[in-house]
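Note that one protein chain is taken out, while the other chains of the complex remain in position.
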Amino acid sequence: MMIIMKVDATPQQVEHVIERVKESGLAVHLSQGIEATIIGAIGETHNLATEQFEVLDGVDIVKRITQPFKLASRQFHPENSIFPLAGFNVGGDEIAIIAGPCSVESRSQIIETAIAVKEAGACALRGGVFKPRSSPYAFQGLGEDGLEYLSEARAQTGLPIVAEIMSQTQLELMVRYVDVMQVGARNMQNYNLLRALGETRTPVLLKRGLSATIEELLMSAEYILSGGNKQVMLCERGIRTYETSTRNTTDINAIPVLKNLTHLPVILDPSHSTGQADYVAAIARAAIAAGADGLIVEVHPDPAHAVSDGKQSLKPEKFAAMVKQVGQIAQIMGRKLASADGSQSPSKLGWI
Amino acid sequence: MMIIMKVDATPQQVEHVIERVKESGLAVHLSQGIEATIIGAIGETHNLATEQFEVLDGVDIVKRITQPFKLASRQFHPENSIFPLAGFNVGGDEIAIIAGPCSVESRSQIIETAIAVKEAGACALRGGVFKPRSSPYAFQGLGEDGLEYLSEARAQTGLPIVAEIMSQTQLELMVRYVDVMQVGARNMQNYNLLRALGETRTPVLLKRGLSATIEELLMSAEYILSGGNKQVMLCERGIRTYETSTRNTTDINAIPVLKNLTHLPVILDPSHSTGQADYVAAIARAAIAAGADGLIVEVHPDPAHAVSDGKQSLKPEKFAAMVKQVGQIAQIMGRKLASADGSQSPSKLGWI
Amino acid sequence: MMIIMKVDATPQQVEHVIERVKESGLAVHLSQGIEATIIGAIGETHNLATEQFEVLDGVDIVKRITQPFKLASRQFHPENSIFPLAGFNVGGDEIAIIAGPCSVESRSQIIETAIAVKEAGACALRGGVFKPRSSPYAFQGLGEDGLEYLSEARAQTGLPIVAEIMSQTQLELMVRYVDVMQVGARNMQNYNLLRALGETRTPVLLKRGLSATIEELLMSAEYILSGGNKQVMLCERGIRTYETSTRNTTDINAIPVLKNLTHLPVILDPSHSTGQADYVAAIARAAIAAGADGLIVEVHPDPAHAVSDGKQSLKPEKFAAMVKQVGQIAQIMGRKLASADGSQSPSKLGWI
Partner (left out) sequence: MMIIMKVDATPQQVEHVIERVKESGLAVHLSQGIEATIIGAIGETHNLATEQFEVLDGVDIVKRITQPFKLASRQFHPENSIFPLAGFNVGGDEIAIIAGPCSVESRSQIIETAIAVKEAGACALRGGVFKPRSSPYAFQGLGEDGLEYLSEARAQTGLPIVAEIMSQTQLELMVRYVDVMQVGARNMQNYNLLRALGETRTPVLLKRGLSATIEELLMSAEYILSGGNKQVMLCERGIRTYETSTRNTTDINAIPVLKNLTHLPVILDPSHSTGQADYVAAIARAAIAAGADGLIVEVHPDPAHAVSDGKQSLKPEKFAAMVKQVGQIAQIMGRKLASADGSQSPSKLGWI
């Protein structure tokens, strides 16, 4: 960490900053420039807030040399993190396509969808049973019944289950059913939830918050990783900008940026990042071309009757066409589509 | 709700939409224009998502006539909501100034601060004991010890306590100590938490999410209100934009917009909305001039040693100067500063 | 255009709106709903501002049925616009890759770059001679000398020239030299310039403004088209958002959205949309996978000595690798890379 003093900082101010650096357990390297004095703070700094020093009198700027996230950083873990799910690997050569409805609505709906997406080439099934809805009057999900239906769908298709958890109070229930815990955009900084997930050994799919920076996304991953759960996938799902022609703005840049900064797998959700079924395939192709490790896509047998997100859900036949195109792009990228073999997720070990 | 069909919608599509409207328990008013057919859906529509109809074939746009929030809306509750706190009212003629440190750091720190802000003219004491920190390695708050210290500060000064709750699992503890539950920006859409707060009778200070729209803020208030807890204050605390010269962008427009849309009290947090102590007083004055009902301001006896938010914290003497200026603006607005008399908050009735 | 009256609008207000609609030369279709009265304004409405009616007493919302841009709209021109440049077509099956330095710096630099990008597979040469720089103290371009050097580069390679015009006062000079006039992001709403370009017959590459909506981009294209110049390419070059890990945020959604709304060719500038050479190839691939008709890429023989944009410029060998990958993606999309044959641009007819 480098602390750049103001041009007119007094020797007393410099001295005081040096003391504070030492109090934090760091060594000091002092450099008296002509324009500015710079105090290097050497040691374990990723767990120190720059703000601690910014607030001191005479300080101009505090600049990190090392990133504030450590376990998530590629600096300390150059190889890609790869972790196994039901018969395939996430984060390696295989492209994971997770698909299914926004909400589990009924036994038949989820089983029908699971069969359709499996046939079309998906390797995992998504489906929400606890739904974060902006209106208190909207459908809030089937809860445990939904988890039962998902289990049946897994039994019939071999597809592992990805479902969203909204609160640490749901953890004990969900850990018994799901293969991957999804943390939604609205909960990306629900730190109590993140800590609780860090104590499980169930893989986590962590969605980027609606206006979270890439650094904040990685800091949230760090919460989970620092608890000991190393199986975290990151998900770009569109950010909020001034543009209203689509529901969100797909931050496609985030794909190569994240692949550069972190060893964790990165997937993209083109359903939420566009909000319109007509644009999903184009953005799915773009994501894989940009280097993403997978996709999570909303598919519904009858979007016009979906209780939520119908507008952005693909019909199974459109999804199948999308998978074909994505497969071709994957090949050019030296990769192939993952497929599930129905085996128990070796990674799902429940609680520590 | 008005459903505007596409220019080339078929009679079958129109018929299908009409059926779906009726299935939702609404009456239909059909208007066949030259450019477009419009289907009016009449009845209780605030609990219906427009999306339900947007997804149907042939539909162009769905437009609400009534707002999606009902209990929070001024349409149905034209008078300002006013609720009593320890000896003063929030939402009426009095301007509430809530002040205190970002985090409770020690017994002496919070008591010293409480005495100082009381003297300067604050009517309530803020102080965090559970801290949402972007880094898992940062100070996370004193927890129950902090609540004890806050209680002592209240006993000595008569100032009611405002503290942040991060999870419904903390509710049972906090409801015993605090006069106002603060919901932070990161938890504005933590619906499990909002529902839990709706079941208490403790006033809530609901902060706007970092990139939440005004409508989303009101929908989150609706979650609390719909549980039966009518005592909700809204707090503008700056939004995330492209501008980086301040920590956030104070959305000052939100003050008159909210006062127009809702009967709930509206306060502003100039500490977070600017992120720099030097700008706090200017924005505090602006907020009151724009019609805000109060302020929540970070004050620390020694900002340079604060464990968090020191950069944006005022020293007590600067805070006192700010209160004076705000008091003069309040007078022009026909209002006066609130002051606490140490009485038990009549509004704090705990659980239902 | 539909004018939706407020629930409590008076008959007098309705009457007044109807009069105003008629004054604008439109026919009226009145629909008295239960919740709201709707006044349909029928006729040529694309040249009317909705605001004209929004301001009238009793009006709630004014909603366009037809888009405010007409010549740019696919509604009225379903086929793709395709226009010929030196031996290839833009907007059809061929993918146009335009490449070259940010600024023309010297005769040798631009000729060396032209030869390199031609060899690597580019079909046109970019190079700025008038540079919009945020600092008045920065290099502002070589002006006419630069145009001479570009001409020599064209003579040697057969690549048509794309160069930025900053003001209508430069038009007479530039029209003699360049094959495609580039309008930069900062000038997207310089209407005097757009009108002037509408009066030429030189193709225009119109860049999206830094925070322009897609509709505003199309309205700016409409300015040029309405002057009679039908040869307009649109260019997504990244938008300004809160995310700072890249220079801009590539709005990849804009590609399928624009292809849906307009018949004009759409290209992407991955150099500006990312700001970092390391990310250019990934985003270039993504653009073509998403359906873009071409790319404009900054290439410099020695980025470390570039007078501008060195950070985001590719070295020729990296550019060549990128072109290969893009070619493979193009093939999957059923397209191929365009190549210039050195013939005079048939489209460049100068002034009307």
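The first chain written gets the first letter, and so on, giving A, B and C; residue counts start at 1 in each chain.
As a working rule, a contact is a pair of C-beta atoms (placed from the backbone, for glycine too) under 8 Å apart; a residue touches a chain by one contact, two chains touch by 3 or more.
Quick caveat, the model's predicted, so the values are computed rather than measured.
Chemist: Looking at A:Gly40, A:Gly92, A:Gly143 or A:Gly327, which residue reaches the missing chain?
Modeler: Answer from the full complex: A:Gly40 touches the omitted chain.
Chemist: For the chain that's not shown, point to the residue among C:Gln189, C:Asn260 or C:Ser339 touching it.
Modeler: Selected residue, touching the omitted chain: C:Gln189.
Chemist: Which of these touches the unseen chain: A:Met2, A:Leu125 or A:Ile252?
Modeler: A:Met2
Chemist: Could I get the residues of subunit C that touch the absent chain, sorted low to high?
Modeler: Looking at subunit C, the ones touching the missing chain are residues 46-49, 51-52, 54-57, 68, 132-138, 166-169, 186-187, 189-195, 209-211, 216, 219-220, 222-223, 226, 240, 303-304, 306-311.
Chemist: Hey, which subunit B residues sit against the chain that's not shown?
Modeler: 211, 213-215, 239, 241-246, 249-257, 260, 273-274, 278-279, 282-283, 285-291, 325, 328-329, 332
Chemist: Mind listing the subunit A residues that contact the chain we can't see here?
Modeler: Contacting residues on subunit A, toward the hidden partner: 2, 4, 7, 27, 29, 31, 33-36, 38, 40, 42, 60-61, 63, 65-66, 211, 240-242, 244.
One rule holds for everything that comes next: only the chains that are shown with their structure count from here on.
Chemist: Per-chain Cα mean versus the mean over all protein Cα atoms: which chain has them closest together?
Modeler: So the chain nearest the centre of the shown protein is A.
Chemist: Centroid of subunit A to centroid of subunit B, CA atoms only: how many Å?
Modeler: From the centre of subunit A to the centre of subunit B is 28 Å.
Chemist: At what distance in angstrom does the C-alpha mean of subunit C lie from that of subunit A?
Modeler: That pair's centroid distance is 33 Å.
Chemist: Approximately how many whole Å separate the CA-defined centres of subunit B and subunit C?
Modeler: A distance of 41 Å separates the two centres.
Chemist: Note the residues in subunit A that touch 2 or more other chains, in rising order.
Modeler: In subunit A, the residues touching two or more other chains are 211.
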